[in-house]
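Quick one: the structure is below, and I'll ask about it shortly.
Shown here: the complex without one of its protein chains, the others still in place.
Coming up: chain A.
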Amino acid sequence: MQSAAAQSAPAPQSAPAVVSARNLFLTFQTADGPVNALSDVTLDISKGDFVSFIGPSGCGKTTLLRCIAALETPTGGKLTVNGMDPDAARKARAYGYVFQAAGLYPWRTIGGNIRLPLEIMGFSKSEQEERVARVLDLVELTGFEKKFPWQLSGGMQQRASIARALAFDADILLMDEPFGALDEIVRDRLNEELLGLWDRTGKTIAFVTHSIPEAVYLSTHIVVMSPRPGRITDVIESPLPRQRPLDIRDSPEFIEVAHRVREGLRAGYEE
């Protein structure tokens, strides 16, 4: 991924841009007048990147994610996903989306919830079974297929919702503060698991958060955003290796990146 600024692409990032935004604007018309949710956002996300969007409320990080998912439409600029118009990419099922709440259907079992997109997309019965088993294994929920959501803890529910987003093999995973409602211990474990999953599957992940350690721990690139109007203030490329044990968070490199993110966030406020 490259910001529009002159960050020249190093060797491993010669992969084609999966998401490409050029001078994106989005203005919401509200009763209190227009709100500039996104202002002049330019960004490329390359295949296999893990990109975090971090910033205070109202900086447009969720809005940007929703634009990529074609749940919102930018009012200006150009945005492509997999080289297509975002809406066409949505129809081509280019991405899986994970929301802040697990949003599992209480009347479906865990297996039934993961099967939901597969049923809608018309996979055969046997293929559904095979895929459900595979993604349950991927998120370490094997054996919970027949349980109802209320029988699972919050962390397990969120894992099930990630499995649901993975079930139909979209290359892109869009995650909107998926662990925001979980406690720190569960969140740490899920972060570690998510990294493992990203490493094994080679997905491109766009991840919204407002936790600095989470963003630094997970990402290959950290996009720092600031509000009013929502815009990108910094894009930090992480020097951390792909394999990251939890205790990497005590390393000088980690602390250095976290410091730079914090500086970027502060700069956004002071402007």
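Just a few scattered comments:
We adopt the following convention: a contact is a pair of C-beta atoms (placed from the backbone, for glycine too) under 8 Å apart; a residue touches a chain by one contact, two chains touch by 3 or more; residues count from 1.
Just so it is clear, contacts and distances are computed from a predicted model.
When the listed names "dihydrouracil dehydrogenase (NAD(+))", "TOBE-like domain-containing protein", "NitT/TauT family transport system permease protein" or "Electron transfer flavoprotein subunit beta" are checked against UniProt, the chain not shown comes out as "NitT/TauT family transport system permease protein". Touch with the chain that is not drawn comes from one residue among A:Lys78, A:Lys91 or A:Arg242, which is A:Lys91.
Where chain A meets the omitted chain, the residues involved are 69, 71, 90-91, 93, 95-97, 99-101, 103, 105-109, 116-117, 119-121, 147-157, 186.
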